[in-house]
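A single protein chain has been omitted from the complex, and every remaining protein chain is retained in its original position.
After this line comes chain A, so read on.
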Amino acid sequence: MEQFLIFGVVGLSTAAIYAIIGSGLVLTYTTTGVFNFAHGAAGMLSAFAYWQLAVGWGWPVPLALAAVLLVLAPAFGLLVEKVVLRPVQNLGEAERLVMTVALLSGLIAAARWIWDPNLPRPLTTFFADREPFHLGPVTITWHQALTMAVAVLAALVLWFVLNRTRTGTEMRATVDDRALVGLTGADPVRANRVAWVLGTQLAAVGGILIAPTVALDAAQLSLLIVSAYTAAIFGRLRSLPLTFLGAVVVGCLESYLTGYLPQNPYLPGLRLAAPALLLFLALLLFPHGRLRGRDRRLRPVPTPTMRGTFVFAGAIVLFAVVLATVLDEAQAISYGPMFALGVVALSFVPLAGYAGQISLCQLSIAGVGAVVWGQLAPDGQPWALLAAFAVSALVGALIAVPALRLSGVYLALATAAFAVVLDRWIFTLPSFEVLGVQISVFNQSSVEMAGLDLFGFRLDEAAELMVFAAVCLALGSLGVAALRLSRFGRRLIALRDSEAAYATLGGSLLFARVLVFALSAGIAGVGGVLYGMQLQSVTAEQFNFVAGLPVFLIAVIGGLGAVGNGLFTGTAYLGPVHLLNAVAPWTHNIVQLLPALAGLGFARHPEGIVPGLRRSWEPLGRDRTALAALLGGFAVLWLLRIGDVVGNAVLLLGTAVLALALRTWARSKETAAVVAPEVPVEWWGVRRPWRAEDEEVLARGIARG
């Protein structure tokens, strides 16, 4: 019993931190509809700022606290609200998620740049010099007591602000109906600002309280908050008291598992995964309020043409072949995974682009595919590729069934939780037996990945594997384009547009969702196999949740509905990094910020970059002369490169200049050739701009009539 009490009190002190962080999440989500993945990162930044002021520059603690909590944190909250989130306020869930994911990765990179991670930064707990006091058998430090007190205080203050002040009423009203709030003269933007300021302050309080008890490390502090997510989900992202209850449940669960879980090789991982498992269960079991989907504007999914897609697929393969001939082996290893990761990114297109289901575990599923290949095909047997597809698809279907009733941010969280469970438990399991079948995951430190054995021809050179991955990506792109044009593709889009309408019209939600999850998981699994083949041996870290975030980020930036997204994501993920590193190594700190910066620039192209690219290059594709000139010019450059007359830089720059020049030419020709089509009179000012003379023309027309 004494044990039980001790671990209970210990759990409560952990719970206090989760409660503070979780309530900040809930506050920003209810008011602004943004689930802030960067919430922990804001706390991390505050902790570093506090360290800088209080320890680095030796300010007195109260002054440093005041500066961080009352000046820096609110300023940061306002900045984030204005620069990052207001532009995407009216976009879909995936877009809003991506902004916070971009912010998360940007803040981690920035903190590692500003504060050298190798310098020790000790941060003592508050009241460290006071003797801890004893409560029965339990020892409680003053820092723990302070944390619990702050949590209770935060709860009281939040309750007061939300229920007893005008601003709080405005904030709650904004949750219910933004437009109506605007009509009554309140300002929903102001409510958002207040929510961000308060939310960031809570994150800062949490960050400063937690930093002395964990290492002052940018990534650790930013990613600790999975447990706080669980607390927030207990509160169904809207109820603060339930969030506090959730925090207590998670804190105590973690504590009791540490104290009581029996010791065996299979279970420690379960304890680490417990908050994530609990998150998954909470998402499944609790009823969720209607998602705030009213102010979301659906954009049409771009329609590819099969002819265009064939050209595109050919271009992918040609691209890979050219790369294979001009890159040396080391470069081929660096750039090769572009196509493999492209296949993983392609799996987002049917799932998130067509069916509107946000999944954050695609790279983890790719890991499953890689494990299957590694374990089943030590000699590269081709059938194992199908097995990898099948097993990954099965895993995808397994996620889809329980996740049937989730959508939007809840689904994103559920898939994130699933990815974390894989990372912390499944991927670290020793090999085990199920029904007489020996199953090994990453039980050793790494799994060897054999190259594919294609009818006796072994693909094991980096360049060969790159071309093979490109062929797979080309085939995958063709398949996804065909899916978009098929009946099933149209159904998926109908499902995305309105699940209720889809079900009303007789569509089976279960069938469609399971199928699309399985399909996209299968594609991701194959991508994982290709990625693993290129790496030769893989570890679980290469496929963990955090590694998957940038892929998701870039895929959303590319435009989830576009078939070309696979190639775009793969290229944009690896290309600029290696290129800049090779050309200008001093940019390495800026390079780390690139994905984040791209994400933040995303608000200007909410439909993604790929559709824009497609529009701007199509004229060149249609113009035979220009296309022939491009191919011819390129062939000359390529031959010069192969003959070692010019280097890769000339090939790259020459091709780029040639292509841009021809594109401009083709576009200007096309614009000149196109005669403006006749617009019916009732659409003037709508389908074409209103012209100054229109009024007179209309007046005369009416007069004549």
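Everything that follows uses one rule, which is that a residue touches a chain if its C-beta (ideal position, glycine included) is under 8 Å from a C-beta of that chain, and two chains touch if they have at least 3 such contacts; residues count from 1.
Heads up, the rule we're going with is that contacts and distances are computed from a predicted model.
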{"item": "Among \"ABC transporter related protein\", \"Spore coat protein JC\", \"Leucine-binding protein domain-containing protein\" or \"3-methyl-2-oxobutanoate dehydrogenase subunit VorB\", the UniProt name of the subunit that does not appear here", "value": "\"Leucine-binding protein domain-containing protein\""}
{"item": "Identified contact with the non-displayed chain, of A:S239, A:T258, A:S498 or A:T655", "value": "A:T258"}
{"item": "From A:I114, A:A128 or A:L597, residue that would touch the chain that is not displayed", "value": "A:A128"}
{"item": "Options A:M1, A:L183, A:A330 or A:V686, residue touching the unrepresented chain", "value": "A:A330"}
{"item": "Touching residue (missing chain; options A:A66, A:A155 or A:V591)", "value": "A:V591"}
{"item": "Absent chain, residues of chain A that touch it", "value": "3, 6-7, 10-11, 13-14, 17-18, 105, 108-109, 112, 116-122, 124-125, 128, 132, 139, 141, 144, 210, 213-215, 217-221, 223-224, 227, 254-255, 258-259, 263, 268-269, 271-272, 328-331, 333-334, 424, 427-428, 430, 442-446, 535-537, 539-542, 544, 546-550, 577-578, 581-582, 585, 587-588, 591-592"}
